[in-house]
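Other chains dropped; remaining ones untouched in position.
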């Protein structure tokens, strides 16, 4: 969807503020939210596609007001509500009952090494190369389809309708547009497409600069 | 979607309620939550990336393998994992300066750089670096000469990008460890020279 999250090229934001000696987390709830979300993602089947899809649906004003981890929390809540696991009311009631933040007692007591091994494993969206055919090859000229679907998609708006060149075919990956809607993994080839800055932003852009964007097969058409 | 009027003034209470409810329902274990965070607090961070860079600077074969298949080359050093399952390393040269962003969310190569700094996740960086990378880099203290191509990598899919900075001059005698200490997180994102 063409939401507020699709920020590439949007003007008016001003300077980039850098923190000196930034802590890993700025608030203790961010630390906790990070851990909860990481664990819940596995246990409730909350993929990155679902995470992003629900973040994108946060209304624009609220999106801009919320910090990064607050968006994670809003997204997880929306997902849990959608799945009937927890409702907003459940959370509101519990907040009221708790009054002040506290943490439940630990349970299984996984060791740091266990966790490290699980995280090192990761969880790739890559699928068997035989599952999809590549419609394009390196050096092909392609145009990003000028589609504006209402659902989660990963072609930034600034690339729509623009022409670039396939720089690399990375193989076959789960397709976010369907996976985020529980319509199946529908794996497709994913390519890096290189655009000249001028193709994207007009003649005022420096002639030699370029942008590389990773795009799934069905976002593209021959140019 | 929780509506704005439900938005708590106290997000910390909200997260606490969420953790408690998910714990009761068996989806979360608070101890595991702590260990997960601890992992990023104590073990995973930009020192991983710096080690990779230093190795690439001192071992031409490794550098070649890293640029060809970064995930495989990293695995030689025991580095892999979540948000870096499909890594790509892009090399700065005399002709090209690379810089990484994720305009749509804030994708970042966790196994090599840890969790992203706030500025990387900020709207101004995400919005501006694709359209005016030269201005952004200059503002961040990393001016790039006009005759060098700036190549911006927008991590819009499953690939995660790390920049291999150019090895600074006057470092011929240094060990890989000494070299690694010269490499900054910002250099590996592409907003600093090294």
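The first chain written gets the first letter, and so on, giving A and B; residue counts start at 1 in each chain.
As a convention for this text, a residue touches a chain if its C-beta (ideal position, glycine included) is under 8 Å from a C-beta of that chain, and two chains touch if they have at least 3 such contacts.
What you see is a predicted model, and the numbers here were worked out from it, not measured in a lab.
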Copy numbers per chain label across the whole complex? A x2, B x2
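Simple rule for what comes next: only the chains that are shown with their structure count from here on.
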Rounded to the nearest Å, the gap separating the Cα centres of chain A and chain B is 15
Along chain B, where are the residues that touch chain A in the complex? 1-2, 4, 6-8, 10-44, 80-86, 88, 103-106, 111, 114-115, 117-119, 121-128, 130-131, 133-134, 136, 139-140, 146-159
Could you pull out which chain A residues touch chain B in their complex? 5-11, 13-19, 22, 24-29, 31-36, 38-40, 43-44, 52, 54-55, 57-59, 61-62, 64, 68, 70, 73-74, 76-78, 81, 85-86, 88, 90-92, 94-95, 98-112, 114-116, 119-126, 154-156, 158, 170, 173-174, 190, 192, 194, 197, 200-201, 206, 208-216
